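This is the structure I want to talk about, given as structure tokens.
Only a single protein chain was left out; the remaining protein chains are all shown in position.
Moving on, here comes subunit A:
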Amino acid sequence: MNPLAQPIIYTTMITGTLITTLSSHWFLAWVGLEMNMLAFIPILMKKTNPRSTEAAIKYFLMQSTASMVLMMAIISNNLLSGCWTTTSYINQPPSLMMMTALAMKLGMAPFHFWVPEVTQGTPLTSGLLLLTWQKLAPISIMYQIHPSINIHILLTLSTLSTAMGSWGGLNQTQLRKILGYSSITHMGWMMMTLVYNPMTTIFYLTIYIILTTTMFLTLNLSSSTTTLMLSRTWNKSTHLAPLMAPILMSLGGLPPLTGFLPKWIIIQELTMNNSFLIPSIMTIMTLLNLYFYMRLIYTTSLTLFPTSNNTKMTWQLENTKPMPLIPPLIITSTLLLPISPLLLTFH
């Protein structure tokens, strides 16, 4: 990308999200979303190959459809209640439309079909931004409308997301698609307690962002986008190969790693509200997530895939790629559980 255009685009993207989170007028919230989306399109097309173009177009179409429906919901809410503030109660039909639109923006089932394809079509860093930064704005809106959300539809969407995310990820070897499906699953988990305790949603989002960022940056270090390329990590950066294991296990929600904490809190919230079946189902379906993470760990550190005889020992050469923040991120994404009371001060 043109270095002169880069700051503008990134700034627009950040500004859009900030406008959405900080506004109390519905119109401005919508504007922020649009800005964010439009600025993100060129980020998706950093590498100009047809695949990226296709991914960018798919992203644009899906997100703009969702934004239109969101606008429709805002206007019908104004028609019904005369309110433009985001913090007031929203009537049910607009609330339903808003929720489905935001779910589509987030990539929750049954509107999840675009997530793996768009993630696959873009370079790793764009995928990182897609799965982390782009979730902030819609979740902030959902946080603000959480009293008026229809709980049945929301729980249906969450359970469905968990199921679709887990099943979808089983059949993949491309790492970006795997991370896309994992994002769908995590979205499902996040939205479960939105009605009961929205702070847990935000907490989950935070931990999720940390974990996904770690994962993406680690993958970016060895530029591996398929499982096969991941299996050569031992050659490229030997110290990183065994470190993938705790990161992925944390992403799968295995205690005593960090990733277990948000899931634990969510299950506790749900059981405090007398709902036992849904957390059980969601936990069991998320086990499939853990399964395909374990597959990745298997290829990375547990076995040595066959390589040709004259493989150069690339780890002996100096690594020129910048490794921003990877060590602190790894530590954060694996060892936060002991300080969980500090983290859960909102409780």
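The rule we apply is simple: a residue touches a chain if its C-beta (ideal position, glycine included) is under 8 Å from a C-beta of that chain, and two chains touch if they have at least 3 such contacts; residues count from 1.
In this text, contacts and distances are computed from a predicted model.
The complex appears with one chain absent; UniProt names that chain "NADH-ubiquinone oxidoreductase chain 5" among the candidates "NADH-ubiquinone oxidoreductase chain 5", "Sorting nexin", "Fibroblast growth factor (acidic) intracellular binding protein b" or "Signal peptidase complex subunit spc2".
The residue touching the chain not shown here, chosen from A:A29, A:M104 or A:I297, is A:M104. Considering the full assembly, A:W167 is the residue among A:Y143, A:W167 or A:Y196 that touches the omitted chain. From the set A:P93, A:P147, A:P256 or A:P328, the residue in touch with the chain omitted from the display is A:P93, counting the whole complex. Listed here are the subunit A residues that touch the chain not shown: 58, 61-62, 65-66, 69, 92-93, 96-97, 100, 104, 110-111, 113-114, 117, 150, 153, 164, 167-172, 288.
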